[in-house]
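One protein chain is absent from this view; the other protein chains keep their places.
Chain naming follows the written order as A, B and C, and within any one chain the residues start at number 1.
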C-alpha cells in the first residue's frame, strides 16, 4: 500500500497556503451587483434567523432594503440544538427567498447544512453560508469548494483563527476562491452575552490572509440591546461587513427572537454604521 | 403555508426527552459479544489514531488484544484540520479493519464523517463513531439514527452536557437507541494538555441520562505521559469504558503520535485500570 | 455567639446595590481638571507599562501629551508573574510620576498592589489603579473604598460582569463613590491575542450600572498591531475612555514592550479615535 502521497502531504509545514497573504498579497474582493465585499465597502446582510413565511420575509426584506442593506439573510435549513425545534421550511424556504429577491432586488445569503441542501441552496443563493457548527465539517467544506457561488464561512464557537483559515483552505483548495469569513462570537465563561464577540479576530485575520471578514453581532450578543454598540465596534475594528438579525415582529419569531432587531432599530443601526464606516475608511487609509 | 407542526414543536419545553432518565429510568446497556457497555463492565477500545497499513493495524491489534482490550479503534476517514494532512485510507482502511477483526476477533469502532462514509462504515464497524467536530452535524446525526449499528458520540470541544444529550436525542429520535457517549476534553485556556478533560461530565450525564458514557484520555491529554493517570481517573469517576490511542510505533505515526501509547504502556494501563475498575465497582455499588 | 447580623446579610438577595442603576439612575461622572470620565468625554490614559527612569517617563509623557492624552499611566509597583521579573521602582517610581505631573501637567494613574503601596500611591496619583489580578483582593478593595482618590478597577481575567460590579460594590460600600471600571480582556482558548477583549462588557455594564467604563486594548491584544483597531472598536462600542501603553523606545522596555505603541503610532491613534468619538457621541445621542 503506497503511502508516498500521504507522507508528502504531512511534510507540508505551513498550516495554510492559498488563503495566506504569502500566496496572494492584495485583498480578495468578492464582487456582487451593487456591492463588493473586501473592497472597502461596508456590506450589510440583514433579515430574520429563519424563513417562516413569504409575508414575514417580504415585510422584513422591504424594511432592511429601505434602510440600506445589500443582502437578505434568512435560513431555510436551520441547524437547531434540538431535533424538536423548528428545522426550517427547507425547499419551500428557498422558494420564498427566491421571491424575496425578485420582489426587492436584495441579494440572498442562506445556509446549507449538508451536501443535499447545498445542491439546492446554491441554485438560489447569491452567497452560500456554512454555519459555525459546520466549520469543521470537512466533507461539506470540500463540496462548498466546488460550488459556483461565494461561500460565507462562520467561525466555529471554539475555533482558533488558524482553524478558521484552514477551514477556508479546504474550500479554496477545491477551486472556489470567493470566500468571506465571519466572526460571530466564541464560547467563554462570560454570561452577559450569549457568546463573546472576539473583534481582535478581524485584524488578526487581515494580518495573515487576503480574505474579507465580516462580523455578526447578533449571534454573539444573543440580546437585542447589545447589537447596535457591537455593530459600531465591528465597523471601528475594520470589518468588511455586518450580518444582523432583523425581524418584522421579533416577539413572534420562531427562533432567535430576543436578539432580532425591530426594523426601526435596524434603520438606526444603518444610519450610525454608514457614517462610521465612511470615517473609519477615511482615517485609517 | 401551515406552520402548525412547527409551532407545536417549539412549545416542547423539555430540552431532551428519549435520552432522559425520566423517559427510561434504568441504565442502557449496549451489548456486544464478550462485553457490555453500560452494564458494569469497563469496556476498552484501543488502537491507532489512523489506519495506516495492514501490518501496522495487525501488530497493534494483537498487542491491545493481548493486553485485554475489547475493541480495536482506528480511523479510515480522518477529519483533519488541514486539507493537506493525511485524510485516511478510506475504503482501503475499512478493508484493513475487516481483516483485523477476522484475524484477532476484536470488535471494530471507526469514524464516519458524512453520509457517504457512514454507509460504508456501518457495513464494517461494530460501533460507528461520530467525532467531536461533527457532534452538531445534525444531518449526519439523523442518518446515524437510522443505522443498524450502535453509535459512539463524542462530545464537541465546546459543547455543554445539554448539547451533547440533544445531539444524542437527534440519533435516538430517528430510531437508534444504542448510543454511547464519550467525554474527550473541552477547549479552555489551559495549555499543559491539548484539551481539558472534564471528568465531571460523567456523573453529570449519569444523573440525567440512561446512556452509557466512556472517556478518551488520549485526545484530551495530547501527550502520552498524562494518558495513564487520566485513564485511572476516568475509572475512578465511574466511566463505562475507555478509548485509548495505541500505536506499535508512535514515532512513525501519521497522526497523533505524541499521544499514542507504546504497547507496553498500554499493557501497564490495562493492568492498573482492571484492578481499579473491580474495586470501584465493588465500593460504589 | 450572635450570628444575627450575618443571617441578615445573607438574606440580601440583590447581588449589587450602590453601583446599580436602581440605586442611582444617572451616569456617574468622575471629574478632573480638563476632563470628565463618564460625562461624554473620551478620556485617554497613556504611557509605559512600568516607570523605568525619569528620562523614559518624561520623553513618553511629552509625546502622549502632545498627542492629546489626559492622563499619564506608568507602574511604580508591578505585579509580575515571576518573582525574578522587574517589580517596579516603587517609591522612586512615585517620585518620578510626581515629576512628570509637574513638568507636563498630565494627570497620573498608577497601580497599588497592597495596603502599604496604596497609602503611598494615593498621595501621588490622581487615580489609583487596582489591577486585574487584585480585582477580588477584597481586603485591598475595602481599603480603596476609604481612599480620597478615584479608583480605576480593572476586570479580572476570568471575572463575570456581576463579579466586577460586586468588586466595585466593595469599594463604594466603604464610602468611595468615584470608581472607573476597565475592560482589559478575558482569558479564553484563543491564541491570536494575549487575552480576548470582551467589548460587550461595555454595554452590559452600562445597562445595569451608573459607573463609567473604559477599555484597555493594549493588555488584551498583547501585540502592537491590534491596538489601534481595538481602540477604534472600543470607541465604537461606547467606552468612556481608553488606556493605552506607549513607550518612547518599546524595544528596550522592561515589560510589555511588544504591545507598547511607538509615539507616532499613538499620535495616529489619537487622531482616529478623537474623530470617531465625536461621531459616535453625535449619532448615538
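One rule holds in what follows: contacts are C-beta pairs under 8 Å (C-beta built on N, C-alpha and C of every residue); 3 or more make two chains touch, one makes a residue touch a chain.
Note that the structure is predicted; figures quoted are calculated from it, not measured.
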Residue among B:199, B:214 or B:254 that touches the chain left out of view: B:199
Would you indicate which residue among A:187, A:210 or A:247 is in contact with the undisplayed chain? A:187
Tell me where the left-out chain touches chain B, residue by residue. 158, 160-162, 186, 188-193, 196-204, 207, 220-221, 225-226, 228-230, 232-238, 271-272, 275-276, 279-280, 283-284
Listed in rising order, the chain A residues that touch the chain left out are 187-189
Logged for chain C, residues touching the omitted partner chain are 1, 3, 6-7, 9-10, 12, 15-17, 52-54, 79-86, 89, 92, 113-117, 133-134, 136-140, 142, 157-158, 162-163, 166, 169-170, 173, 187, 254
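Operating definition for what follows: only the chains that are shown with their structure count from here on.
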Could you tell me the distance, in whole angstrom, between the mean C-alpha positions of chain A and chain C? 34
Cα centre of chain A to Cα centre of chain B, whole Å, reads 32
Using the touch rule from the top of the page, what residues of chain A touch 2 or more other chains? 158
